[in-house]
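For this depiction, one protein chain was excluded, whereas all remaining protein chains were kept in their positions.
On to chain A.
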């Protein structure tokens, strides 16, 4: 169905096409979107109809109030920052908490009998997988991956799989790839188990669902950097902290999809099974779970993708593997080496995602009659087929070992570093400045900073705090209900209470500017791609790479092009958020009823008219979703922005981790969560409120 690592999953798409796409396309944080795209659209469709109407009723007085208040605000200059009396300083208690952990870590029973064992169990598990992968050797691993892919999806994916693993070896990254794979296997397994348990609770009890929803939201929006530090304090640097941080991030999608699957179970089937006298547990095991298996599988897929996106971030706390190679390459400003370690991450994502996707589609498909299958497929069918797959892989592994090539031979590697580095050098030599007519990238960056970022930041920081609260309230009412408005206002107020008002507004200005550029570029590209299937095909691999390539890899190129500051931070965010916007928009435009388009065309509408008056209005829900995703994804890269001079909250989070300063890191992280909530609420399409 698709050649992307972030496919659309027809089965989910048939019910909630666009939301499913959104879930998919956000390789990293699909953050709050899943919580209310698919699930909310389905289980609470009616409330949305009431919501916006109620919101609109408030709007007029709100507008009048704003008009009256703005001159008032102008009359009180200096009311810009959040009043100190309303702020709480958390650095004392948080600092003491950090010290307590360090001082009691080696002696307190909580650590000796609980965290210590958790930590050891993780190490034992990762080690077991790693040793197994090394023992299988590159021949065994590649063979097993290809055979599994072939069983699930056919020969093309099998070849892709084998090629992908070979590429990891060719790039000289075999051992780090296996380390990452081992870590991922354990982290994803733990995420799936934890997510399924949480999802089970949320799916069976509406009360648990209400309780869990904000928890899951926080787990996903809180920047990983912010909770790496508590993880490090409790577990120490290295694999256990990395695995558990990944679980925090990768479990929510699984939980959400499990809950969704359980709640969606066909009422008729449930009724029938109840009338046959099945007990609650029997119904769960024989009817509900099997009916939800597609969502479960999609959840596994999402856990894999989100888990992989953490691979590099986890390396900051010593997780090793590919992420560590990317990170170490940065130290010597070596883009080529960083890319060589980043590519296997992209390849792993593509291969794992497509295999999981194929497995998902097989669940839905009618089995092909045995007689019509290819002979080889018939041999590999059924449980003995599974056995045969494993045996074949073992045989290949043994053969490989006997041939003495368990580790990828060093002479079979290609160095990517030199060509890439010279390409980057050429790019920065020729594009940085002095390009005729359009100006160099440095000039663009300066203009973007001076004309867009600066006015936006000074505007936000100079505006009185209560005016911004009112504005947030008005915008949220415009988009949703009084409830979303309340959340938005509280989220913004929380930023002030946490004592990071100024930094948060700085970050907010960067996010808004980056979102604007993302949307302009994304819509333009999408309109082009929606018209031409060929353009879309060409675009697809580019989008895949943008989405799955670890952002650390392009840190240096963006600085080389745009200089240190907020402009490269915005550029990195745009690169990351653009694919989701393009994908959602293209899909939205494509799904516009062809009959409507045809009739408009027959009435003599030009292409421009068609786009403006028919396609775009009809695709409005998709466009709104694209806006929402752009916001969420840009926000996810704020930390990366901190690494290239973006300053503000992103820098604070990085500083917190680097200096072991629990207060700075956590407070800035919490502020990012609040901004996420605020922006999500004011951009979220009304019908899904």
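FYI, a contact is a pair of C-beta atoms (placed from the backbone, for glycine too) under 8 Å apart; a residue touches a chain by one contact, two chains touch by 3 or more; residues count from 1.
In the analysis below, contacts and distances are computed from a predicted model.
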| request: Select, from "NADH-quinone oxidoreductase subunit K", "histidine kinase", "ABC transporter substrate-binding protein" or "Transketolase", the UniProt-recorded name of the complex's unshown chain. | output: "ABC transporter substrate-binding protein"
| said: Going by the contact rule already stated, which one of A:82, A:115 or A:465 would touch the omitted chain in the full complex? | reply: A:115
| Taking the entire complex into account, which one of A:328, A:392 or A:609 touches the absent chain? | A:328
| request: May I ask which residue of A:97, A:189, A:237 or A:435 touches the chain that does not appear here? | output: A:237
| remark: Missing-chain contact among A:222, A:560 or A:589 belongs to A:560
| query | On chain A, what residues meet the omitted chain? | reply | 102, 105-106, 109, 111-113, 115-117, 119-121, 123-124, 126-127, 130-131, 134, 179, 182, 232-233, 236-240, 315-318, 320, 324, 327-328, 330-334, 336-337, 417-418, 421, 428-429, 432-433, 442, 445-446, 449-450, 454, 555-556, 559-560, 563-568, 641-647, 650-651, 654-655, 657-660
